[in-house]
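The structure under discussion is supplied below as structure tokens; questions concerning it will follow.
The complex is shown incomplete by one protein chain, all other protein chains being positioned as in the whole.
Each chain gets a letter, A and B, in the order it is written, and its residues are counted from 1.
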Amino acid sequence: MKHFRKELWFNLPTRRGFVNITSELQSCLRESGIQEGLLLCNAMHITASVFINDDEGGLHRDFERWLERLAPEKPYDQYDHNGYEDNADAHLKRTVMGREVVVAVTAGKLDLGPWEQIFYGEFDGKRRKRVLVKIIGE
Amino acid sequence: MKHFRKELWFNLPTRRGFVNITSELQSCLRESGIQEGLLLCNAMHITASVFINDDEGGLHRDFERWLERLAPEKPYDQYDHNGYEDNADAHLKRTVMGREVVVAVTAGKLDLGPWEQIFYGEFDGKRRKRVLVKIIGE
Partner (left out) sequence: MKHFRKELWFNLPTRRGFVNITSELQSCLRESGIQEGLLLCNAMHITASVFINDDEGGLHRDFERWLERLAPEKPYDQYDHNGYEDNADAHLKRTVMGREVVVAVTAGKLDLGPWEQIFYGEFDGKRRKRVLVKIIGE
């Protein structure tokens, strides 16, 4: 069995944002030399997400509004977590979007459907944060 | 390490619906000959889901109503994504339900709890769509 590990780092200038990381993950896979197996990609922070959806700006604005409706950022004092911190909403938003994706590796490629794109979802940005890529297989 | 890949196709006559795919996945596992490992099953479309829950009609109606409350289909123009398309709600609903499941394979069987059943969740049907099954192990 082969295995591969890499961290991808981000530093978004805004509190929230989505970054398409599909091509970076394809590069990781090429670097690993693994042809058949599974790729795990997860946020290493609990206020960020890795998820799969469409790379379409309108949809991303819909996600932003929808997450703000489900788990509003403000007022900060609606959350017990917010004393020294103000990011309770980011923990809830990431829960909706998910921590991780597992993607099949087939014939040396990410085995994705035609519209599947992999995103880093930031919900408490303006600082350096990272994502873990782990691939196992042969 | 052994590996196995198969696509399952669906064409639901309605916009939304749930299909129990547990026995199809058991067939895939038998076909693979894998005894110990992990099975990944994911929607290859971003308006569909693979999830695990109870095979009970009342609960499925509860899911339908609940998802409509969290991310209503109409009015279509509440979503920026809906210009040429009308399926923004399907992207959000699938996010709540999840893209994929990872199931343990033990002694040649899906290692599920007594009530765990695996479903394909359709949120934008009336066309051919597919699910990926990838199994690795030995």
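Throughout what follows, a residue touches a chain if its C-beta (ideal position, glycine included) is under 8 Å from a C-beta of that chain, and two chains touch if they have at least 3 such contacts.
This is a predicted model, so every value here is computed, not measured.
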Checklist entry - Residue-wise, where is chain B in contact with the chain that is not depicted? => result 1, 36-38, 51-54, 56-59, 61-63, 66, 70, 96-98, 101-104, 106, 111-116, 136-138
Item to check | Chain not shown, touching residues in chain A | outcome: 1, 3, 5, 38, 40, 42-46, 70-71, 79-83, 88, 91-92, 95-96, 98-100, 102, 130, 132, 134, 136
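Here is the rule we use: only the chains that are shown with their structure count from here on.
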Checklist entry - When the centre of a chain is set as the mean of its C-alpha atoms, what distance in Å lies between chain A and chain B? => result 20
